[in-house]
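The following block contains the structure, expressed as structure tokens.
Heads up, one of the protein chains got dropped from this complex, but the rest are sitting where they should.
In this document, chain identifiers A, B and C correspond to the written order of the chains, with residue numbering beginning at 1 in each.
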């Protein structure tokens, strides 16, 4: 056996039903994909893979996200490790109202919780991918009519110092886009979002800077990464931007 | 052993370098993913999986597409089967010129050749996925300014009776879209495609009907399926349409 | 406008929470991806895309699968179409007990309901993808020790004439594999499944024939397709087999 420390060893890609706290309903049912790992010192031959699966299945049939940090503590204890790591990815649903008619529909957002523990120090991040409309300012400026626009994904990953709702992260992104998007839009709504996007052109650079400025101003955010990818309607490739920042103060 | 005929048995997902005929360069190098199968009668326990791999590797390092039909004959002979099936999927590159400045760039299209042989009767289909811009006629009509638009994939699958270039299929689709898309566009080009798309709004229904009408009129096409999927810029879902037709005459 | 009938036009890829009937719990919460379409006659310019989204959102926050056929009727009525089509794909969880220790864990299976209606005639199919172990009989026979084995996906799609539980389809497949697979296995269980798989070698041909024989014998099954794909542990490609059969009697 080679006496080499292993940074992470564990399981990847287990699906499990979960319940997630939800600002309007109290909680919602969804399905999460889990990746779980621990560190392994050089003098141990291997870890106990089945214990990760026991930890997932040892909770209620549906894992409450409140128990996410408990699971982080549990993996280092039960696997006798110095450090632990959990990612859980799940679709999260918001009921949105169309901007003019108020027609209701659900829309899904991909969310991840990413937790790390080393010794007794735990830290976790939340990531949300928010699909929005982006409309190109250059195309609008140079064209006599119209402007190319497209679906974009804005991914925000934050380390917080205080509770932040997933809904808040979504709102901050949507406020910086050319337009939020919706499951259901009637005619009057479609007119509204078309004109709204035309009146709010945003480069990919504008998207990430706008969200970064909000996160800079928000005291509950300790560190963040903001990425935007526009699935260009006039090309067969994307344009992309990224801003990362650690505000350098102690995290919650 | 259960004495049941098997419709298809073979291998899936082998990558191999190929050369493909190309209208402007003569040929181009690309990478194909192969699926190959034969039928198996109830009195045979199993097929010879390694022979599929030998057939792929028995040709030159790079398989010429001209040898595609030969491979179809070869699999039924070497695997002693009544029927054979090959799919090969590959990216295909066209050099396109931007519409105003003429700036050159390559653009990739996903192409598939799908061949079937039963006894001595072989038939093959070509499928091309053409990314284009679609601009929503409704959004344009009801809005005072702008119109939502997005990248769309139009997939055309044809059985031919006579030689058809991949380039022709691409041209037929691009002519029916709100606008073709390009790898490289300069300012003058971006103005042009923005206004062109605004002047050519197309519903997903229009896209499939427009391409179907061209394929109906083209005597070299024996049967077809046209699908369009718009990755809506105002929703988190796609809109989709499909027309399938067999002209009912003998195929090549 | 080109006066051409469209076979299918609708929406693709909407996620929505659903409740599904479950043999042991009564029902379970999961997340489904919906594709919905209708036919469109040549004299209509387009369909009403927003109505599909209204139908999904018009039910409870969680769609009951019992309402699947009702939705099929609803789309043709509300979209004034001759034919309708719905696919819903979702992960489905079973609690499994490890074969020796009885240790409990959930395992996920990908399930699809596929419904079609034409006039007043509705038909639906269920598809389940069952991950199993396959162990190669040839490798076992020729080797002095060991035998290559791997994860395989067996996909069963059935048209029924009478109620069939998703759990029954899963059991039929697992009984024909080299071994079922599990979320959680302790040492004694791992020994058991290793030896069980070694004692039940199965070619990809055996997998599809075994399942086909069961479906042939089951009167509640009217038609089926069985596919198996082995993600070969000794190759970088899969082996694959398919049997399709329509028993030719009236479907439920």
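One rule holds for everything that comes next: contacts are C-beta pairs under 8 Å (C-beta built on N, C-alpha and C of every residue); 3 or more make two chains touch, one makes a residue touch a chain.
Owing to the predicted nature of the structure, the values given are computational and were not obtained by experimental measurement.
Colleague: For the chain left out of this view, which of C:7, C:35, C:74 or C:108 touches it?
Modeller: Of these options, the touching residue for the absent chain is C:108.
Colleague: Which of these touches the unseen chain: B:130, B:147, B:169 or B:185?
Modeller: For the chain that is not drawn, the touching residue is B:185.
Colleague: With respect to the chain omitted from the figure, which of C:84, C:115, C:183 or C:210 is a touching residue?
Modeller: Going through C:84, C:115, C:183 or C:210 one by one, C:183 is the residue touching the chain not shown.
Colleague: Looking at A:35, A:74 or A:195, which residue reaches the missing chain?
Modeller: Answering carefully, the residue with contact to the hidden chain is A:35.
Colleague: Out of A:6, A:100 or A:142, which touches the unshown chain?
Modeller: A:6
Colleague: Mind pulling the chain A residues that touch the left-out chain?
Modeller: These residues of chain A touch the chain that is not shown: 1-2, 4-15, 35, 37, 40, 45-47, 49, 53, 203-206, 208-210, 212-213, 216, 229, 236-244.
Colleague: Extract the touching residues of chain B with respect to the undisplayed chain.
Modeller: The list for chain B reads 14-17, 28-31, 50, 53-54, 56-57, 61-62, 91, 93, 103-106, 108, 183-186.
Colleague: Hey, which chain C residues sit against the chain that's not shown?
Modeller: Counting only chain C, the missing chain is touched by 107-108, 131, 133, 135, 138-139, 142-151, 179, 181-183, 185, 187, 190-191, 193-195, 197-199, 231-237.
Assume only the chains that are shown with their structure count from here on.
Colleague: Can you identify the chain nearest the overall CA centroid, using each chain's own CA centroid?
Modeller: C
Colleague: Determine, using the mean of C-alpha atoms as each chain's centre, which chain is farthest from chain A.
Modeller: It is B.
Colleague: For chain A and chain B, what's the span in angstrom between their mean Cα positions?
Modeller: 35
Colleague: Do you know which chain B residues sit against two or more other chains?
Modeller: 236-237
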